[in-house]
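Note that one protein chain of the assembly has been removed; the remaining protein chains are unaltered in position.
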Amino acid sequence: MARVLDAAEVAKHNTPESCWVILYGKVYDVTEFISSHPGGVKVILRLAGTDATEEYDPIHPPGTLEENLKPEALLGTVDPETLPKPDKQQSSPEEEEQGPPPMETLFNLDEIEQVATKQVSRKAWGYYYSAADDLISKNFNREIYRSILLRPRVFIDVGKCDLSTTILGHRVGLPIYISPAAMARLAHPAGEAGIAAACRGFGAMQMISNNASMSPEQIVENAAPDQVFGWQLYVQMERKKSEAMLARVEKLKAIKCVILTLDAPVPGKREDDMRTDNIGKKLPVSSAKVAEKEVETLPDGTPVPTDGGGGVGKQLFAGTAYDLTWKETLTWLTKVTKLPIILKGLQTHEDAYIASLYAPQVKGIILSNHGGRALDTAPPAVHTLLEIRKYCPEVFDKIEVLVDGGIRRGTDVVKALCLGARAVGIGRPALWGLGAGGIAGVERTLEILADETKTCMQLLGVEKISDLGPEYINSRIVEQQIYDGPSGLEKARAKL
Amino acid sequence: MARVLDAAEVAKHNTPESCWVILYGKVYDVTEFISSHPGGVKVILRLAGTDATEEYDPIHPPGTLEENLKPEALLGTVDPETLPKPDKQQSSPEEEEQGPPPMETLFNLDEIEQVATKQVSRKAWGYYYSAADDLISKNFNREIYRSILLRPRVFIDVGKCDLSTTILGHRVGLPIYISPAAMARLAHPAGEAGIAAACRGFGAMQMISNNASMSPEQIVENAAPDQVFGWQLYVQMERKKSEAMLARVEKLKAIKCVILTLDAPVPGKREDDMRTDNIGKKLPVSSAKVAEKEVETLPDGTPVPTDGGGGVGKQLFAGTAYDLTWKETLTWLTKVTKLPIILKGLQTHEDAYIASLYAPQVKGIILSNHGGRALDTAPPAVHTLLEIRKYCPEVFDKIEVLVDGGIRRGTDVVKALCLGARAVGIGRPALWGLGAGGIAGVERTLEILADETKTCMQLLGVEKISDLGPEYINSRIVEQQIYDGPSGLEKARAKL
Amino acid sequence: MARVLDAAEVAKHNTPESCWVILYGKVYDVTEFISSHPGGVKVILRLAGTDATEEYDPIHPPGTLEENLKPEALLGTVDPETLPKPDKQQSSPEEEEQGPPPMETLFNLDEIEQVATKQVSRKAWGYYYSAADDLISKNFNREIYRSILLRPRVFIDVGKCDLSTTILGHRVGLPIYISPAAMARLAHPAGEAGIAAACRGFGAMQMISNNASMSPEQIVENAAPDQVFGWQLYVQMERKKSEAMLARVEKLKAIKCVILTLDAPVPGKREDDMRTDNIGKKLPVSSAKVAEKEVETLPDGTPVPTDGGGGVGKQLFAGTAYDLTWKETLTWLTKVTKLPIILKGLQTHEDAYIASLYAPQVKGIILSNHGGRALDTAPPAVHTLLEIRKYCPEVFDKIEVLVDGGIRRGTDVVKALCLGARAVGIGRPALWGLGAGGIAGVERTLEILADETKTCMQLLGVEKISDLGPEYINSRIVEQQIYDGPSGLEKARAKL
Partner (left out) sequence: MARVLDAAEVAKHNTPESCWVILYGKVYDVTEFISSHPGGVKVILRLAGTDATEEYDPIHPPGTLEENLKPEALLGTVDPETLPKPDKQQSSPEEEEQGPPPMETLFNLDEIEQVATKQVSRKAWGYYYSAADDLISKNFNREIYRSILLRPRVFIDVGKCDLSTTILGHRVGLPIYISPAAMARLAHPAGEAGIAAACRGFGAMQMISNNASMSPEQIVENAAPDQVFGWQLYVQMERKKSEAMLARVEKLKAIKCVILTLDAPVPGKREDDMRTDNIGKKLPVSSAKVAEKEVETLPDGTPVPTDGGGGVGKQLFAGTAYDLTWKETLTWLTKVTKLPIILKGLQTHEDAYIASLYAPQVKGIILSNHGGRALDTAPPAVHTLLEIRKYCPEVFDKIEVLVDGGIRRGTDVVKALCLGARAVGIGRPALWGLGAGGIAGVERTLEILADETKTCMQLLGVEKISDLGPEYINSRIVEQQIYDGPSGLEKARAKL
């Protein structure tokens, strides 16, 4: 372990037969490990023989190396003098120095996204910005809120206005929570813990991604005593891994529930993310041919594209279970954890109804199309809310209904709540906030949304979250778009 | 008082501890006053030690200084030679000299706005142009008129066509009045009195803003004997202030009614106005941090943003009451004034209905979303007109219904009247007219609208305002958008 | 009369007190005439003392001078050497020489309009292109055809396809006629006679504008024996003038009907036309003030704008009657002419229905919003067709229904016919054709439309015009937009 290696020596080990990488100044032999790498073989081979720290760091929580490599894999340290000098990319020195503007000069979430777009790497941008296919659902998520009108009432004392509410019985300062978006450290070194720090001041709930770039322990470490977290579960094909993780999470008292994600049993096609791997790469035709051979597939041949990569999203997906079913999975899950369960990714009234039959084990559902990242032209949460109101409104009485996707203004928050949502989640906005200004950027994001939400409630003449209802909105245009065919409720009941 | 001071001496008093300002060549010590300044502390401190006349003048009516400062606050006069020379901003010498084109070469209200945009300061533009959030309601206000079609009838003698009508029983030359828009002197020194001068030739009614930049006495001073005015009331938290103002207004015989504004109990978020304070300012991060501390809030913590300003709109808002209610406020108001009452800012049929129950004290209502400046995605007045027609048409018989927002063409005027409005208000167009050409610009604005309205009536085959009705329009597209849910009328009646 | 005058001498007579003009090399004293000039005083004064031929020629039929001036007004001829040399305007020499491309390389009516736009003067463009206010009706006229879908049937022998039909019993080669658009010589010297020459080859009917730039005699002079014309009547305030004109027209056997225009009792506001007078003119403020005084108004004060002009449209309008009514006007007209009557400009089912009650004197109606040139947001003819189908389909049995406005493709023609129109008119396209290539340009316009119409019928599987019907189109989107309120039919019947 005291061995000091030359970078040139390391560089020779760049094949599947002998594969070394440098991480944090140390040299590891990962030859044995590569075939079981959850992110795929290719992504390691591309970095074989080089210092992979910059690529590795933002997407792996601490402890990953220790958990996955045997002690003897650590070969020694690299002589830093022998490493090639990095060159600055994509940003001129002036820009580098300027940095982002003060957060308080940004007035809305779009401006924050614009600043973040300039601050973060192409890779981070591609991962956050991207959505499935033609971004129709991503854009529709947002546009649909604009087609709902508000109905403000006058002559009401609005001197008091309270944004606090409860989620699964836990008091929170805002009806706005952080959705379980992955890989926060791609945006900023403060990462998910930085988001937690920002939430602290607002009493906002944070759902921690299964693919967070920091460990749950790190994220909740500095939480306030009453700060509320949830933990997102992507069930793994190897259930034992998920069970181990659940056991670990359950020890953290700040984490109050498990959010089981259902809307991405296979990865969506996010071209802006996939394109990241093409940037700056000029594949000679021959090497492309080779790449074509190394096709990665799921057991059944699910299409993991042949294009040397697939972006961050595809890498994260490796190992995720695609075989979940209502009874089996929920039976298993209630056995292995005592945490209340929220099901995420429901998009039809039928599934919302079935979920309500699993109460009280299932305590809540999140209507979500995964930010438009899974299936393009999937319906926005507003559609599903209206479908439930039309076909099976009793669902709202049995479980808590949360929504996410497209929230960018306080008026959006209020509209979702008027339609029956208990709270709304923001995913990308939190990451853009982080990218734009670290903790301060997330704080500014929450501050803007909270202020806008409050202003909206006051201008509507509403004092408390619980007073919001459908009489405060005109959603007629949307009602003319939602599903109008036969309900699958009977079929659903019959199946159970 | 004969004391003559050097500008350099004044410049030293630029702190909260000792705060002097130069106004109209005189030097005032405002140290004691600043904490009670309705526009907030910061706006004064920013100008402390300097000649603040240019910023002060267009937004304060005469008498303001006398009313608010003790006599000893006047320290003396400044030696004009010692003042720094102003530099021209934002306009090259040629442009300056050219000035606006002759008003008669402008053919529509958009062209007038374009000319005004070049003539007025960035600050004035920001205040007039801005609307809440994403300008959805502002733009929808206008677009909705375009989606209503006209139904012209033929073979009708249109040799006579009369635009005159009555508002609250007072004869007016046009069914078009000036909405109570604030701060006219930001656009042009002629200010609100200039608007009055322009209205005189057309017999048009003018509603004077509570936040006018001239005193009511100045505005009505040169009115014709039969010229009609209204006075807008933003009730102040300190009711005594409002009462004093009402008493003063009641003495002016030209003022025929009080327009109580209800659609802005808290300020809307007008980003183009807020941005004014960022322009040309390069806050060092440290000073921004300081600014963050000086957060201004309403008693209940209503969000007055932390971003060094908030624009003209936020400043004007200070002191406005947010605790109005139907019974208490109307009881108080009818006690303290004998002027007929118009309620402004109703946006639902429910509130229109309740208002009609307060007749005859309440003589009229103005359907308005505050030019889209309060709550974004609030409904345009056309929606509320159609809602009333659908749910409680009897309202039209009990009180007069006026509308504003989005009127830019004579066809817009006619459409609103066909739907039941007695008259329509224009706010921004009057200010743009003033900005483009002073009195002549407002005259041109009214002339264009009057001509277009007359042409429209003639081409429809209608001779008198009172003959306009729904059979002359096809509003089917809009009817498919308006609120279709359960009416809150029962609830409203029960509450009374 | 043999007197030869210097241009410099003529130039001195440029006031209302002594006003001379040069026309076709001759000098006239028009001092006495100017106050009765139908186009207004100002337009002559602007040209006083100069050679006005270029402005005069394209808009006055031959004989105008003789009819309006006393013989002694002719003072002599001008010495051509003393006239100032004209300078080429708005086109570089190359462009001038290039000329338009061969007509057969133009594939659709838009391309022809583009070519014409480059060929014709700014004034002609302004007059032809312009429409009321914001061009909403003009553009909607066109867009609405695109929202109607066709329903093609298969397995039909389309070897034969016949475009011929009848209008008022006269056989025509196409279901497409030339609308009575004014001032063809503004586009091309061939003028209305050139349009007639082009129609000859297609058997297309031509409606001659009341404001044609050639006399009816000239226009029909070279017509084929079976060529069909109509003559448009704008009734004049001085009915005698109209009667004289009708008597003159009735002598021309080619003219088969009178088209009484009803949709423009006052002139619409066509800003692109009005702007013509501003081009290249830099009014000093003082002269603008003067212009403001010379306001021209109709007896009742109808707004003829104060802006030094008003464009071609406003000039043509002078003298037109605004006091027509069903009974009086039709009684008068049937007395003074034996020609069958078509009423043009109906825009509601109510008026279509009333017109049908005047059969058989009234033989046809033209559903038209005047090409969007009269009242902006007036309904397109397709709306009125669908209104008639919905409220009073019997109209189609009693009178022939023609339509115009927005026709640019053969599919548009077919759709209008499927909805019940007997034929469709084209106005601007004929003028653009003339502007692009003279007679050949109009021929190309008709050829394209005829070819497209035939292709459309064949692809629908329809052999004869009379076989077209609503089963060949899907107009559902439009049906959801048309007027749905109470019909005024009862009221209309009661009034008669």
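Letters A, B and C mark the chains as written, and numbering starts fresh at 1 in each.
Everything below uses one rule, namely that contacts are C-beta pairs under 8 Å (C-beta built on N, C-alpha and C of every residue); 3 or more make two chains touch, one makes a residue touch a chain.
As the structure is a prediction and not an experimental result, all values here were calculated from the model.
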Chains still shown that are in contact with the chain withheld from the display: A, C
Chain not shown: contacting residue from A:319, A:470 or A:488: A:488
Given A:11, A:45, A:266 or A:359, the one touching the chain that is not displayed: A:266
Identified contact with the non-displayed chain, of A:21, A:374 or A:436: A:374
Omitted-chain contact residue, chosen from A:131, A:259 or A:274: A:274
Contact residue for the chain not shown (choose from C:148, C:204 or C:366): C:148
Residues belonging to chain C that touch the chain removed from view: 102, 104-105, 107-108, 146, 148-161, 409, 411, 447, 450-452, 454-456, 458-461, 470-471, 474, 476-477, 479-480
Residues belonging to chain A that touch the chain removed from view: 133-134, 136, 262-269, 271, 274-275, 278, 283, 285, 288, 291-292, 298-300, 302-303, 305-308, 322-326, 329, 343, 345-348, 350-351, 354, 369, 374-379, 383, 480-486, 488
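To be clear about the criterion, only the chains that are shown with their structure count from here on.
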Chain-level touch network, classified as line, ring, star, complete or other: line
Classification of the chain B:chain C interface as same or different, half of numbers criterion: different
Distance from the mean Cα position of chain C to that of chain B, given in whole angstrom: 44
Shared interface positions of chain A, touching two or more other chains: none
